[in-house]
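Apart from one protein chain that is not included, each protein chain of the complex appears where it belongs.
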Amino acid sequence: MDFRSDNVAGAAPDILQAVIDANSGTVTSYGNDPYSDRVEKRLGEIFEKPVKAFAVATGTACNALALSALTPSYGAILCHEEAHIHLDECGAPELFTGGAKLVPIHGPGGKLTAQGVRDVLEQTLTGDPHRVQPAALSITQATEAGTCYRPAEIAALAEIARGRQMKVHMDGARFANAVAHLGVAPAEITWKAGVDVLSFGATKNGALGAEIVVFFDTDLAESFVVRRKRGGQLLSKMRFVSAQLEAYLKGDRWLELARHANAMATRLSQGLQHLPQASLLHPVEANEIFVRLPQGVLAGLRDAGFSFYDWTDAAPGTIRLVLAFNTDPAHVEAFIQTAGRLAAEAA
Amino acid sequence: MDFRSDNVAGAAPDILQAVIDANSGTVTSYGNDPYSDRVEKRLGEIFEKPVKAFAVATGTACNALALSALTPSYGAILCHEEAHIHLDECGAPELFTGGAKLVPIHGPGGKLTAQGVRDVLEQTLTGDPHRVQPAALSITQATEAGTCYRPAEIAALAEIARGRQMKVHMDGARFANAVAHLGVAPAEITWKAGVDVLSFGATKNGALGAEIVVFFDTDLAESFVVRRKRGGQLLSKMRFVSAQLEAYLKGDRWLELARHANAMATRLSQGLQHLPQASLLHPVEANEIFVRLPQGVLAGLRDAGFSFYDWTDAAPGTIRLVLAFNTDPAHVEAFIQTAGRLAAEAA
Amino acid sequence: MDFRSDNVAGAAPDILQAVIDANSGTVTSYGNDPYSDRVEKRLGEIFEKPVKAFAVATGTACNALALSALTPSYGAILCHEEAHIHLDECGAPELFTGGAKLVPIHGPGGKLTAQGVRDVLEQTLTGDPHRVQPAALSITQATEAGTCYRPAEIAALAEIARGRQMKVHMDGARFANAVAHLGVAPAEITWKAGVDVLSFGATKNGALGAEIVVFFDTDLAESFVVRRKRGGQLLSKMRFVSAQLEAYLKGDRWLELARHANAMATRLSQGLQHLPQASLLHPVEANEIFVRLPQGVLAGLRDAGFSFYDWTDAAPGTIRLVLAFNTDPAHVEAFIQTAGRLAAEAA
Partner (left out) sequence: MDFRSDNVAGAAPDILQAVIDANSGTVTSYGNDPYSDRVEKRLGEIFEKPVKAFAVATGTACNALALSALTPSYGAILCHEEAHIHLDECGAPELFTGGAKLVPIHGPGGKLTAQGVRDVLEQTLTGDPHRVQPAALSITQATEAGTCYRPAEIAALAEIARGRQMKVHMDGARFANAVAHLGVAPAEITWKAGVDVLSFGATKNGALGAEIVVFFDTDLAESFVVRRKRGGQLLSKMRFVSAQLEAYLKGDRWLELARHANAMATRLSQGLQHLPQASLLHPVEANEIFVRLPQGVLAGLRDAGFSFYDWTDAAPGTIRLVLAFNTDPAHVEAFIQTAGRLAAEAA
């Protein structure tokens, strides 16, 4: 009963089947294959706009390469202080951009606020040539805190960025979970709200290893085929990545997978918030729960066979629970019951 | 009947099956999984020495990341003028090393010569602080010309490198083909001959997408776990890559696959060299053939449904034929017969 | 009457004279000159320890190059949130280090606290391979706030760094002002307190353009001759830079120049702090004053011919006043009198 991460889950059966089916005959290598073409076209349908799209193998590369197309080496990338690109990619954005500077900004619930971004631009990054130049704003959707930006929030942030000729990037490692939660058209929280480039994740939501950089501003994609190669992300047998994406994006499959993960998270959080000793750090709007529980309860849960991570960036006793596209509802119920029993004993 | 590249082939059935089998239960993410551990151990057996090994998704990343562990940013990496790292990785080594300089060296048959390397070190890279500092020597085995270094050749090159405190890298995108051709123990052409780090390829030889950096000098691996993450090559669901490698390295499977490709290349080259108009550029010692044929013959072959690449780096009329782990012998025979017929008509 | 910066001042007459005197005969270029040798030896005397020293042309290069010798590209450099390397060098440290990450830390009076550094190391940079690895700590002495670290404060910070195998850098753009203020031996606030490398400035304190990287841990200097060249800081006619440094470091000249600047700052701050509307942001321990005054007073001062910068990183009405090695005491008195008069009128 493993709630450590959506990365500990395997692959959805239909996505794996697509990989199996792709293993037939010879196919042009290095991304010039019909699978990749079809994925790009399908993304155009999903986003109601022609896009340029480039599959890669990891989320870190997906973000770092996308950012490298948006900023010169002397640029600043504004992001939330808990952003994955800032905290958990080991300097990959710095590597791929040639040394651009990430500027972390505080905001409640894992979300940037218009005021927070404006303050940095007006007080620190005014254009002074002794300082890095504002180049990009990166928004994570769903956020690292398991919350979701509303369309108007994104639009407000993007408008500030535009005012300084900055580009807007969205880290969508859990984009599907956000769309599923918000119930909006994908276009509403991306290009219609001012997003130029999306790092669209599939791995956490049922793929084996497949992410794709989606350019809504296709001019920005001009040299991306070269950047991807140089970045070590142009797979020779790309069909095996693109086939995953094709299966993922077929109909509503990507949303269906996310809806399950989200529903599990909702159920689990509802089951926990009744406990008097439990406190949720953030509203649960995707597939992650950040909750504080007494140490005794946590120890008891672990003894009972549940796995989860301590969230060391927050107060002691805080854990993260992540629900996956294939989480067994029985595991969720078992967690709720066990936690309830342990909490009652502790009270 | 596709002889364009070993990358146009799909995956070997048993390797694909290993991926399918790996899709079971939850597994710790980001490389801390039992598949990865077993692969590292198996490599220790194959090379008769404990190694540190780090799986990645592409050959370009495998080379560029390996080199980044061997050279400071002000270093020079000596390599053959036709080396993949120099010509076909779009500057990835420059990116991952922070701007190290590749120094291309001429040598017949795609192979570096001791004299060629010595000349560069004695005449150009003498240690003068106005010039980059010799840091690494990169040897491709099998070479880009489809030839193989003998153990003594590697040892001679490595000894020169040692004399200048340089590290030795081997680009083994087709390492299996070289071992299969030479019939030597893997250790004989790697660490016993002075190689510090091997980029061990599997993708071209039957994997979906799996390469692995193998450190014989394990001290050099110290920070590699961080470099891999920063380079965007730490797959979250790494089990799906490591499972491929595990199947690939099971028993002699990797050599069996390579032997087939090599045998096909031998057969095809033997069939072609009888033709008076054909001239082989290099001895065929792996799974690649570089051959010059009259344009009419080439056109006829294409009309007959054969695919292959013009080799524009050589004289007009030169083509490259690559044989794969799963090349159908009937396709090879058909090529020989068709070429023979066309050549006879042209004569 | 210009209090904008110590960079608006010219050069001290004896330092300029040294440049004039150096213009005699031919001299080996690129730093292999007797001036440079003598400077290195003199620094060994000043610091009571043999050092390796490398002159450069700018303070930004002096810091960025020094840091590049202390951190791998995947490293983190901890510094104060107001550090020049973080805020005012436009990403030069990121460029020269190949993309290392600066981690800004809050602390009162422009000074890092042991607790602040410890918190970052224990909570954020724990060694997790998904995050950059702590590599260096950079301390500014005198600080950007015009304050000075005491020897024990530096030692405490350096000890924390050592505990994580981090190197310690000191940005000494105003090192002379700190030594002059503290009245300690230079060794006491550098290597004896745990500093590995000092960026020792001369430009702000009377040189035309001359800074020097001083390695106390001389092993770290191993490749620095190459780094300096690659960084575009190996002047061909280096004698003209080294001659400045030689004059600067002759006897106590460097301290004498700093003492004047410091004395001017002390006098000016004393003159201002009597005013009921004035509030000093920080104790004045070097040659900079940060003071808040009513806007009317500021406007009046400007009308009266005084120049100074608004300090936009602080509250409106805050200005920075910088005193130089050659500030005319009469200008200081005039400032005090004018401010006093304007403040009285405003009251």
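Think of it as A, B and C in the order they're written, each chain with its own count starting at 1.
The rule is short, and it goes like this: a contact is a pair of C-beta atoms (placed from the backbone, for glycine too) under 8 Å apart; a residue touches a chain by one contact, two chains touch by 3 or more.
Just so we're clear, the structure is a prediction, and the values are computed from it rather than from any experiment.
Per the touch definition above, the residue from C:61, C:214 or C:301 contacting the chain not shown is C:61.
Of the candidate positions C:70, C:90, C:180 or C:247, contact with the unshown chain belongs to C:90.
Touch with the chain omitted from the figure is made, among C:240, C:254 or C:325, by C:240. In the complete complex, the hidden chain is touched by one of B:87, B:280 or B:346, namely B:87.
In the full complex, chain B touches the hidden chain at residues 73-74, 87-91, 94-95, 97-102, 123-124, 126, 129-132, 312-313. Counting over the whole complex, chain A has residues 30, 72-74, 98-99, 129-130, 133, 223, 225-227, 229-230, 234 touching the chain that is not drawn. Against the chain not shown here, chain C presents residues 2, 4-5, 7-11, 16, 19-20, 22-30, 56-62, 64-65, 89-92, 95-96, 203-204, 208-209, 226, 229-237, 239-241, 307.
Definition applied: only the chains that are shown with their structure count from here on.
Here chain B and chain C face each other with the same set of residues for the most part; over half of the interface numbers are shared between them. For the pair chain B and chain C, the distance between mean C-alpha positions equals 51 Å.
For chain A, the set of residues touching two or more other chains reads 89-91, 95.
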